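Some notes on the structure that comes next.
Certain chains of the assembly are absent from this excerpt, and the rest are unmoved.
A and B are the chain letters, set down in written order, and residue numbers restart from 1 in every chain.
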Amino acid sequence: MIYLTKRLTFSSSHVLMNPDYDSDKNWDVYGKCSWPHGHGHNYTLEVTVKGEIPEETGMIIDLKVLKKIVNDTIVDKMDHKFLNTDVEFLKGVIPTAENIVVKIWEELETVLEPGMLCELKLWETENNWVVYRGE
Amino acid sequence: MIYLTKRLTFSSSHVLMNPDYDSDKNWDVYGKCSWPHGHGHNYTLEVTVKGEIPEETGMIIDLKVLKKIVNDTIVDKMDHKFLNTDVEFLKGVIPTAENIVVKIWEELETVLEPGMLCELKLWETENNWVVYRGE
């Protein structure tokens, strides 16, 4: 079993606030991330797939194909967008890194071969990141 | 003459559009950066100062002091903000990396010892950055 990872980046903005909270409560919970005009990040997404190596090709997936799938399904929809309102598959969730990575998983799982998607790592900054394995 | 650099980071959002252009023209000039809801970056700012080494201390400036000056003057005002509307010293300019770095220079020059500020490097992403030397 081999694990292969492709790294991609995109630049988006967001606000962290719960619409059921008033602004004081949002400040308590989210601090400066709740500033209503928003802020942004250079997100880095690492997509790990797994598989047995086919003897004929020596590759578990064509990297160009994997890159195109992730770009079409995720990056092109999130890059240079405001994550609170502009991304269909993020509608209805507060766009924390935790929630985003789960939603990206749900999207990728529908377009990758069943059982292939193994781990997603989403960096918000060089000092903070989340990992999700579909568990 | 020694050149000393301090690196700091902040996360902000912006939109690139010229209010005198219509949206088609803004799209032609700024592409996806003109998306009206904005997008964001993890900016990295490298502040370089220069000086002769004082024999008594061996330091051209106390790094803690330099860090506090840059944080008070720049980072705390830009971090987790929307650069088009929220930062006093950016009012009236389109927040391209080029314009931002010049404005940061103008702010830092007023609070650092005359002649000390030497170079600013502002990274928008790991693949794009600008440098300004006050020329």
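Definition applied: a contact is a pair of C-beta atoms (placed from the backbone, for glycine too) under 8 Å apart; a residue touches a chain by one contact, two chains touch by 3 or more.
No experiment lies behind these values; they were computed from the predicted model shown.
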Check: To what total copy number does the complex in this file extend, with 2 chains depicted?
Finding: 6
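Operating definition for what follows: only the chains that are shown with their structure count from here on.
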Next item on the list: Take the average of all CA coordinates in chain A, do the same for chain B, and state the distance between these two points in whole angstrom.
Entry: 28
Notebook entry, point to check: Hey, which residues of chain A end up touching chain B in the complex?
Noted result: 9, 11-14, 32-33, 35, 37-42, 79-82, 85-86, 125-126
